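One protein chain is absent from this view; the other protein chains keep their places.
Per-chain residue numbering starts at 1, and chain names A, B, C and D are given in the order in which the chains are listed.
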Amino acid sequence: MTPTHRDARDPGTKGPRGLGSRKKERIDELAATAGASGPVDEAGAIDDTAGVSLIASAWRRLRRSPVFLVGLAITIAFVVLAIVSSWLAPHDPGEWLLYDKVSPQSNPIPGPEPGFPLGADDKGRDLLSRLLVGSRQTLIVGVCATLFGLAGGLVLGTLAGAFSGWVDSVIMRIVDVMLSIPSLLLAFSISAVASRPSQWTLIIAIAIVQIPIFARLLRGSMLAQRSKDHVLAARALGVKKSAIVLRHMLPNSLGPVIVQATLVLATAIIDAAALSFLGLGNPDDRNPEWGQMLGRAQTYIYDHPHLAFYPAICIIIVALGFTLMGESLREALDPKSRR
Amino acid sequence: AESERSDDGSGGGSGGEGGDGTFTFGAAGAPEVFDPFYASDGETFRITRQIFEGLVEVKPGSAEIGPGLATEWEPNEDGTKWTFTLRDGVTFSDGEEMNAEAICANFERMADQNETAQAGPAEYWAYSMEGFGEDSLYRSCEATDDMTVDLTIARPTSKFPALLSLSSFAMQSPKALEEGNANEVTKQGEGFSYPENAQNPVGTGPYTFEKYDTANKTVTLKRNDDYWGEKAKNAEIVFKIIPDESTRRQELEADSINGYDLPNPVDWKGLEDGGNQVEVRPAFNILYMGLNPERNEKLQDKKVREAIGLALDREGMVKAQLPEGAVAASQFMPDTVQGYNSELQPTERDVEKAKSLLKEAGAEDLELTFAYPSEVTRPYMPNPQKIHEALTNNLEEVGITVKAVTKPWNGGYLDGVDNGQFDAWLLGWTGDYDSADNFIGTFFGNLESNDFQTSATDFGEQLSQEIKEADQTVDEAERTAMYEELNKKIAEEYIPGLPISHSPPAIVVNEDVEGLVASPLTAEEFSTVTVGGK
Amino acid sequence: MSTAATEPASDRAKGDRTRGDKGEVLVDVQDLKVHFPIKRGIIFDKVVGHVYAVDGVDLQIRRGETYGLVGESGCGKSTLGRAILHLEESTEGTVTFDGQSLTDLGGEDLRKRRRDLQMVFQDPMGSLDPRQSVESLLVEGMKAHGIVGDAEAAMPRLKQLLSDVGLPAAALKKYPHEFSGGQRQRIGIARALSVDPELIVADEPVSALDVSVQAQVINLLADLQEEYGLTYLVIAHDLAVVRHISDRVGVMYLGGIVEESDAADLYANPLHPYTRALLSAVPVPDPDVEDTREQILLSGDLPSPANPPSGCRFHTRCPWRQESRCDDERPQLRLVEIDGTTGSHKVACHYAEQIASGEIQPHDVETQTEDKPKELREAEGDEVADDIPFT
Amino acid sequence: MLRFIVRRLLQLVLVIFALSVLLFAWLKSLPGGTVSAMLGERATPESREALTKELGLDQPIPVQYWSFLKRAVQGDFGVSNGVQPGTPALDLLLERFPATIELSISALLVAVLLALPLGYLAARRRGGILDNVAIVGSLVGVAVPVFFLAFLLKYWFAIELGWMPVSGRQEVGNATRVTGFFVLDGLLTREWDASLDALKHLVLPAIALASIPFAMIFRITRASVLDVLDEDFVRTARSKGLTSRVIRGRHIMRNALLPVITAIGLQTGLLLGGAILTETVFNFPGIGNALSEGFTKRDYPVLQVIILAAAGVYVLVNLVVDILYAVVDPRVRTR
Partner (left out) sequence: MTTTTPETARRDPRGAEPLLSVRDLTVTFKRQGEDPFVAVDGLSFDVRPGQTVGLVGESGCGKSVTSLAIMGLLPDRGNTVTGSVELDGRDLLTLSNKQMRDLRGSDIGMIFQDPLSSLNPVVPIGRQVTEVLERHKGMSRKSAKPVAREMLHKVGIPDPDRRLTEYPHQLSGGMRQRALIAMALACEPRMLIADEPTTALDVTIQAQILALLRELVEEMDTALIMITHDLGVVAGLCDEVNVLYGGRLVERGDRHPLFHDPHHPYTGGLLSSVPSLEGDAAERLNPVPGSVADNLPWTSSCAFAPRCSNAIERCREETPAAVASGDRVLRCFNPLGGQASPAESEEDRR
């Protein structure tokens, strides 16, 4: 670090800025609300209510953001659907109910009929039921891919961020190599390895791509935390190193990682669709998943576009939900954007 | 008499009888090499077929063979020496004359391959001619006079001379062969590097090679104005390589191509509704379910194999999964092949009988590892997964536990089948030429190594012996009868595997296109095609 | 020097802790150096230079006193403070605390020892973990040193601590961002006090605060010192604050202490030219003083600690600089005997006596715009470039 | 700066080397492969064995890698055996890469030309209608799978309206090839038609490919303009009474572009990944197309050379971006 323009680059300098504005906010708040009089000791009055953590105060801000609320509503609706869809679905999504009506030439995709409002797919399975129940697998793919990626990234990032030196170097070089392969290519490659493609190979392929991103993100903020005064304070206090890493550095570094995670949820679902599209998805389609449905539908896209449209719209809405939520979270947690 | 081709023919101004149109065809893949001898895939042959001709040719619209560069042929008594009379007045497009010398130069070139070529690129020869040197079916070629050629083969076989109609064995200009160092195939890394000849095909066909624009993935052919026969109707054929199926369809709908091969059956109706012509070819293929008695001992019991056959609802599958014109199969070859036994009927589904047979065999708890390939569609198997699922449902209904396995076609499936990794699997075959041996011979002829592991059965040896006998029978009628008998035995006595269906592949062209003759061997010649009446 | 051994933790409750006499040396810093390497390399980094942040400091802090450290930004005050607490690895020299050398201590021993040495930071927000409530912030240290078992048991002590620093008990359940700057600083102080330390290093504890709040905190520090018998090392750049709070004051310039004396003495009789300039530059809220004061305006800025001037570090800006010695001989901190000063006045200037007596008169200083050596500049460039996020 | 470049180049070599080891080991561990792909259904155990032996695939993997490495340093990455059999993998790469570059640059241009002004306007009118519409629009852009968007584009603009070609890079013709960049070639050889035709083929794929980069660049521009608007030096500029044009150009955009430049570098990764889908859907003969084909055909030489090249290009582009960054930002320049 150079003495001359430490300020220009030190991530820490964002602190004071945010601090300043937060301080002002606080001032505004108190100026507006303070009505209680009485003896004032030097330190000023402190009300008796329980404290509001950073997360809680971020939530307060978010509550007023329409973008976030829309995103949240979509997400919650999606999760709820995923949970209850098995009961909602009029038919078993795996059963070839209208198989008799399927004929590859004259009627490859049975149309709507009583009891089958959206018709069936190419195997005579009820499309509506598949769409409904598909939310569950889609959620599983998205969540698992994100969780695995997150877990891997957390481990690598924490190790690199907590121990500097060669551990850091080795990990970051590995991460660099992984990062230097374009992500879809990497996912593509990984799922092609699988000797037995399944939902899990898909999940793992998507997850692995996320690991270096999470790792780098986390390491970056861990390093920033390491030079923070409160970490130094904990060291000075004689707190054990592990506790410093786990109690102080890690939790404070998680913000950007969590935001990234919500965004990854969206991309994971889209990536799953892309891999299915390229023929690398889960071959077993008894349990429907939107990406897979979309990928499979391309055979029929010309004459029966609805087969692709429904899952595509579902994916778009859900991905949009996660993205809206993630982006507004990012804004809410970024001290710079508070004003 | 002909001089070197001049360039003005390509402009099309005053070209021969043909029009000056361009026929643009959507190809599904890039050609391998333009030397058909080293090629093995349909996309390459589709192109080389327009440029080259063989001694014998398949008659348009059928699987039968007819005259090609040879007008007549005659075997000797024991069927080991064949005399071909060549067509007069044929020249290669580089001006070289097509005569007996040229033919023998070709055969000698084909037989004389270096080790590298033997191991890989000269695959069709290695497989159809059963190898090189001593092992080979091919013995010699002799030019008895300028226009007569004697081909000697090691033993009589039903394949001859039909196999000469294979695109691989088409005749190339000896000059081009020599100048292009045709045989200098070398290994480079994990692939093969081909000599110049492979980029400069010179044949006698109705078209000549113009260029292969690899950056734009198009192959352009020009009409051969000096063609000996009826000149091509189109001045130019362009093959646009479009691997993605739905893109081919979109291109056709947008009128930027005139036709493409193997439209997905589910598109047929839509295509026809859009005014295109879907030409369904007679099925010249077979889809079967292979069984591996070596891996799963229960399959050694004929009752079990029979039960599985009875469990399958072939008709239902054909109706729901395969295009119109597809039929359930009763034997391991389509009805156009000589030796097809028309008395045989596809096994009817009989769940009860299947169950009781299984019970008799003590195999009620039969567990089958049943595989299907991914990343592939084949003419006989437009959607492997769906077919597999349908059959699995059938099997499960008779109480068989199916363990579904899937592997990418090139990523372990073919290996797996070869190495006997599955109890049961889906595979098929499109015939190369009209010969029963090309079907059952391929499947069961080789006792030591075949996918069905017939060596692990009691009938394997006998079957292979019977196939050989039939193949070597010179008399055609006698041979046909033997094959018919053999087909019956395979279907009823041996049951080494289960024939499922024959599925007709289609080719689609838009409404402007006329004169396309669909071929069961998917070996269309485009010289008769006109676009928009031009 | 003191020989007091570490007492067992149990009998160190407030009130009956056994402290040595006031005046006994608690912290002894000998020739302390902290050099930060500047690294650069193509694949493997090699050291191409050093930032001489602290460059040979001798310093004694006596038990119960307040030692004030002043100096311009970047002269190494914070680094010195941290090195004393062994929060920064020192390059050379020793720090002896209460008779025990901290320099040799490591790992668990050091961690245990930290109980006696605490720190208060400049940025009251940045030094408090924003995710921890005040309660857990305060309990953490106590737990780490086994002073209390759990949060429950810590309650009375926590209340006491808070009232000591003038905060209501209601503050316990709150989070740092809910407090004003002054209140946060009080929390920071309470945290330092929570483990019952002997020495507190306060690094610019009031610089970020408004004047009135600054005064509150200064008073608080003074009160606490009295109550707990604490020893302070207070780092500040505001000379008035330092004078107010300190018993003894050291003036730092570019990694070294250039003058040290009792507070009153130093302010009354600054001997080092730098101290003089510093003192004359401090604005005083009194128009009369301001109107009449003589100002010594220094030209130029603090040179780069990565490339300190040879000889006397101050010679590039010194109005009293002499041709001889100043440029090439680094003056040692030495006791000087000059009328009016106490006997403990130390200064690192070759000509302190002559300047004091007026024998040497100030003169103009040629402003030198200094450049860093090429290697260093390149290293800096590399480092900056490396910082560009690669993905 | 020179040292910095050298250092990064060395790192690049290391990355590529490490990647080549991993890639090789991984490809070799895949089931099936070259031999299967070459022989197809016709394969018999004997022919399989012969081919395996001929290609040296029966040797231990380290031995195979060593011979691969020896050849690779001489520029011989083997011969394609699936995508374009017989063509040296490197030639294939060199032929296909221009297509991808042409496509990526077009996409990037579309993205940047739209995103920068929109990002600026959105930030200036923070919370306004334009801002909200653009934000949601960009998020939708991210949420729509590229191949689906591609299909919609093709359906409307190529098939229904017929404005643009469905797929490919150029209608067949006799365009002269000079650089491999078709648009450029047409201009160089004054074959205007060819150039225009190539351009028309680029429009739809470029739009499809641009959707994600557009969204990212838009959001970064917006955020970064918002940041800069808050900066003290913008206030200083206004306090100097400068015209809004000068403030916008010299003071706001010049600073706001810094993070955007980095973002653009990172976009190349996304572009290369997105190209796999876009090129497949549009049958655009670039490396993305070759990759997806190479996988189904198990064309390992092609896969290897393309993945290595893509990684190399990605790292290189980011190096260039870093250098560019230093050019624009004097703080990063070596003093």
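Definition applied: a contact is a pair of C-beta atoms (placed from the backbone, for glycine too) under 8 Å apart; a residue touches a chain by one contact, two chains touch by 3 or more.
Because the structure is predicted, anything quoted here is derived from the model rather than measured.
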Selected from D:237, D:264 or D:317 as touching the chain missing from the view: D:237
Absent-chain contact - pick from C:83, C:167 or C:239: C:239
From C:49, C:124, C:181 or C:331, residue that would touch the chain that is not displayed: C:181
Residue, one of C:210, C:227 or C:328, that touches the chain absent here: C:210
Touching residues (missing chain, whole complex) on chain D: 231-233, 235-243, 246, 250-251, 254-255, 258, 328-331, 335
Touch list for chain C against the chain that is not drawn: 72-73, 180-183, 210-216, 218-219, 222, 237, 239-241, 243-245, 263-264, 267, 277-302, 319, 362-365, 367, 369
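One rule holds in what follows: only the chains that are shown with their structure count from here on.
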Inter-chain centre distance, chain A versus chain C - centres from mean C-alpha coordinates, in Å: 45
Separation of chain C from chain D, taking each centre as the mean of its C-alpha atoms, in whole Å: 54
Where chain A touches two or more other chains at once, by residue number: 9, 176, 179, 192, 195, 279, 298, 301
Multi-partner residues of chain C (at least 2 other chains): 380, 384, 389-391
Chain C residues touching chain A - in the complex, by the definition given at the top: 51, 74, 82, 85, 87, 111-115, 117-119, 121-123, 125-134, 140-141, 144-145, 165-168, 170-171, 173-175, 177-183, 186, 188, 191, 194-195, 216, 219-220, 304-306, 380, 383-384, 387, 389-391
Interfacial residue positions of chain D with respect to chain A in the complex: 11, 14-15, 18-19, 22, 26, 29-31, 135-136, 139-140, 142-148, 151, 155, 219, 223, 226-227, 230, 268-274, 276-277, 280, 291-292, 295-296, 307, 310-311, 314-315, 331
In the complex with chain B, residue positions of chain D that touch it: 30-48, 50-51, 53-57, 68, 71, 76-81, 83-89, 92, 95-96, 98-99, 154-155, 158-159, 162, 165-172, 177, 180, 182, 280-283, 285, 289, 293, 296-298, 300-301
